[in-house]
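The other protein chains are all here in position, but one chain of the complex has been omitted.
All chains are identified by letter, namely A, B and C, in their written order; residue positions are counted from 1 within each chain.
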């Protein structure tokens, strides 16, 4: 379900790159190398679909933040091959 | 009209010490050593009286600020021997 | 305008002095500099904190900070802006974040500095994990209110 396809020297990403940060990574139990998390699944249309696919039975906390290609979006936002989708809790920097 | 009275080694101030700052000093034409400006005049009851006595014919700008003993006051404030009365324009520090 | 994500400790005041010196366009033109420095405390929500780990989202963090600095520069006619934010392991008394704004007049510098900080605290992808003296660790879940 996760893979990076290499054609010659160029890395070609087919699928959606998914990232989880901070407590969201703990929740998902994601201890893989995050940059290699490419989801190849034709029927994922929205960020919500990506969450449901990756998180399986884990409920999404109400305050989770979603970014597609490093811009904040809501769960209804459509996603496509080559996109990067990230899920993370409220930020606490500064 | 201005003087410091010395009794032995101690300086005894009889009268009201008056100070003008910045453009107010220019207006009054006060190039004396300011710390020696002691007004000894029995009939000065308020800060306004002190201005009128020192400034003579010069009209007081509407925005002049007045301090008695280094606290802001208005012109009606009573003054007495030993007080320090200062007149200055709006402040422009910082 | 510079946005810097740093994995090592930094000296905020020396960095500021050096940054300003390298900006000749500020010479004689800036009347106001506003600075905010956030520093790690050794306590939070009633517990003693021995260390902290600051995670970020490489790429998005920089992009987001550059966006808010560009916005503040436009809104407040800033002459210069500097944001430095630590990531990685942080110890008590270490500077965490520095936001500095330069403008002709104080109103603009003050407002821009605070707006950048508030946006950074509520929208820039950073997350703190605290290591308590008790040995426990925990993700920080919320910030104190800024206004």
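Basically, contacts are C-beta pairs under 8 Å (C-beta built on N, C-alpha and C of every residue); 3 or more make two chains touch, one makes a residue touch a chain.
These numbers come from a predicted model, not from an experiment.
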Displayed chains contacted by the hidden chain, counting the whole assembly: B, C
Hidden partner chain, touching residue among C:25, C:107 or C:142: C:107
Residues from chain C at the interface with the omitted partner, ascending: 11, 13-14, 16-17, 27-43, 92-93, 104-107, 109-110, 113-114, 117, 121, 144-147
Contact footprint on chain B, counting only the chain that is left out: 19, 21-23, 26, 65, 67, 70, 72, 86, 88-94
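One rule holds for everything that comes next: only the chains that are shown with their structure count from here on.
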Cα-centroid distance, chain B relative to chain C, in whole angstrom: 49
Averaged-CA centre spacing for the pair chain B and chain A, given as whole angstrom: 75
Interchain centroid distance [CA atoms averaged], chain A/chain C, Å: 27
Touching two or more other chains - residue numbers and ranges from chain A: none
Multi-chain contact residues (two or more partners), chain C: none
